[in-house]
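Here the complex is missing a single protein chain, while all its other protein chains stay put.
Now for chain A:
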Amino acid sequence: MKNYIAIVSLVLASACTDEGLRGYPADKTIDRGIDSHPLTDLQWGIHIDPDGCDHWMADDGFDGYYVARLDKYGKPVCSGVAPPTYTAGDFKGGSPIPDPN
């Protein structure tokens, strides 16, 4: 039994390192980190840039995502929901990994 567990864990460990060593495949649609999940459930917050316009921001642990907030005509949304350079919304809430601040 002990041997069996050792073999299983060895296989698991090698599967992990093998993945890490060989790199990931072309499918970049999932976060393969500690809390593996599809990227479709990012938790977005808002960052106001120095010009006063909104960006969607999500902290996914070690990855950060940042895209323009656009209205349906493609113009930037500058809502003033926070002062320039500040954030609003729990953009770190989607990840259990704390940031060094």
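Everything below uses one rule, namely that a residue touches a chain if its C-beta (ideal position, glycine included) is under 8 Å from a C-beta of that chain, and two chains touch if they have at least 3 such contacts; residues count from 1.
One rule holds in what follows: contacts and distances are computed from a predicted model.
As stated in its UniProt record, the chain not included in the shown complex is "OmpA family protein", which appears among "Dipeptide-binding protein DppE", "OmpA family protein", "RsbT co-antagonist protein RsbR" or "Oligopeptide transport system permease protein OppB".
Take chain A: the residues that touch the chain left off the picture are 22-33, 38-42, 44, 54, 56, 58, 60, 62-75, 77-81.
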